[in-house]
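Missing here is one protein chain; the remaining ones are kept as they sit in the complex.
All chains are identified by letter, namely A and B, in their written order; residue positions are counted from 1 within each chain.
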Amino acid sequence: MDVGIVSYGAYVPRYRIKPEEIGRIWGVDGKGMGKGLMIYQKSVPSPDEDVVTIATEAARYMMDRVPEVDPKDIGAVYVGSESHPYAVKPTATIVAEAIRATPAMTAADMEFACKAGTAGIQACMGLVGSGMVRYGVAIGADTSQGAPGDALEYSASAGGAAYLIGSEKVIAKINKTLSFTTDTPDFWRREGQPYPLHGGRFTGEPAYFRHITSAAKMMFEAMGTTAADYKYAVFHQPNGKFPTRVAAQLGFTPEQIEYGLLTPNIGNTYSGAVPLGLANVLDHAEPGDRVFVTSYGSGAGSDAFDITVTDEILNYRRDNAPLLEKVMADPVYIDYGTYAKFKGKILMSE
Amino acid sequence: MSTVAREWREIPGRYNLEGTKCENCGSIFFPARDFCPKCRRAGIGKISRYDVCRRGKVFSFSIVHDAPDFNNMLKPYVVAMVQTDDGVMVSAQLVDVDLDKVAIGMPVRAVLRKLSADGASGVIRYGYKFVPDE
Partner (left out) sequence: MRDVAIIGVGVTKFGELWNKSFRAIGIEAGMKAMEDANLSGNEVDGIFVGNMSAGRFINQQHIDALIADYSGMATNHVPATRVEAGDASGGVAFRQAVMAVASGMNDVVLVGGAEKMTDLDDTSINAIMDSTADAEWEAGMGVTFAGLHAMIAQRMIHDGTATREEIASFAVNSHFHGALNPNAQFRKAITLDTVLRSGPVATPLGMFDCAPISDGAASVVLCPLEDAKKYTDSYVKVSAVAQASDTLSLSQREDITTYGATVAAAQRAYQQAGITAQDIQVAEVHDNYTVAGIMALQDLGFYKRGEAGKAVLEGRCQVGAGPVAVNTSGGLKARGHPIGATGVAQIVEIAEQLRGSADKRQVENAKYGLAQSSGGMGSAVTVSIMEAI
């Protein structure tokens, strides 16, 4: 049975803030910082947006593109995020209700820092492949938090993408997936704490780079491929710098990662990052295109995917929902005051 | 806590604009009605579920400056009466819109947004709002 992507949808909030505006408040050369991180602006959710609403918008776009799929045939909904609005009470049930997939289905929220979305894809692949469900929905979405003044404030943004995983009318076949996982505390947020902490430069070599390159090399070995065998590659992108460097280390060219690299324009969408990058690739993909995907979640692990776009994409009603380029067009730039208001940083009276 | 059941039972309407239709006279009702005010007795037992179209046009609007507490962070914000493509009038907020570009006749579509929350620890209420439909 060929298991893969039957449909997808992606959403990014409309508001943006630039690093120079954040730097202006903290006496930091924000522009220089943005340049170093390769983040030129980041998305900001409206006060009425959260992971539920972002995941729902992405999932509705996903369903709009496959009007022939009965949502009642969806047997599983998984939402991966590190900013679920509830600590206890699933995001996934709300999204499932909003796309009318309830009630004969299973659902759960996932958390694995920035890779919970791809973990959901893997879970759905297992359920579909084993015949337990006809379709599974995996969503990666975040409205990530960076402490005011912290380096993360320049990157932590919002967005998400949803994937319908199935075995019928697959537009992109997932040839293989595998993971590389260790216990590496490079970034974390304790229960009840509003902001995550991180190990500074420790997040680089022993964390991001080791896990991504290990998973990627395992995939190359398993598939007997090299970077040259893929048209596109998508890597986790906490900033623009890391994925660019890891791609080069693995032998990918800047052209191969161009469509999959959105962080320079929208910031780090955490669990949404790889799902969004892959969505942008699929927006441009043609039959036969092979896509290499490797996510990364702090804590730490990487999920790698080897994907081939099928002829079915020619029948796929991609235009039933806006392409990601259109979703990201016409942003509204906000100042730090508005940003503070939107992010709920202003203390209001009860 | 007391609002949980009340909010829960309206989920179909609030998330998905689920209304009803009188099969006797064809009238569409949103919010859902179990009793057709036109057919009255003749409509009993003939009310079925109807999904209101999520696209429509602004029929009238206002920019609200004097906001209820739950919308303090959004003010000023736009409210609109939206006539959906299937002719239903829905009153709701219009978000992600430039205040000086809102106009009667503007095409809009429904999205799911956070409407309010019962404090920092209570339940979050989600429901439809509209955004410009380009």
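The rule is simple: a residue touches a chain if its C-beta (ideal position, glycine included) is under 8 Å from a C-beta of that chain, and two chains touch if they have at least 3 such contacts.
This structure is a prediction, so every number in the text was calculated from the model and none was measured.
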Query - Chain not shown, its touching partners among those shown - result: B
Report summary line: Contact with the hidden chain, among B:D34, B:D66 or B:E134, goes to B:D66
Query raised in the report: Footprint of the hidden chain on chain B, which residues?
Result: 10, 13, 31, 59-71, 74, 76-77, 79-81, 89-93, 104, 115-116, 127-129
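As a convention for this text, only the chains that are shown with their structure count from here on.
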Report task. List the centre-to-centre spacing of chain A and chain B in whole Å, with centres computed as mean CA coordinates. Result -> 30
Report summary line: Residue set of chain B touching chain A in the complex reads 11, 15-16, 72-74, 95-96, 98, 111-115, 124, 126, 129, 134
Query - chain B-touching residues of chain A, taken from the complex the two chains share - result: 14, 46-50, 52-53, 56-57, 60, 85-86, 94, 97-98, 100, 330, 332, 341-342, 344, 346, 348
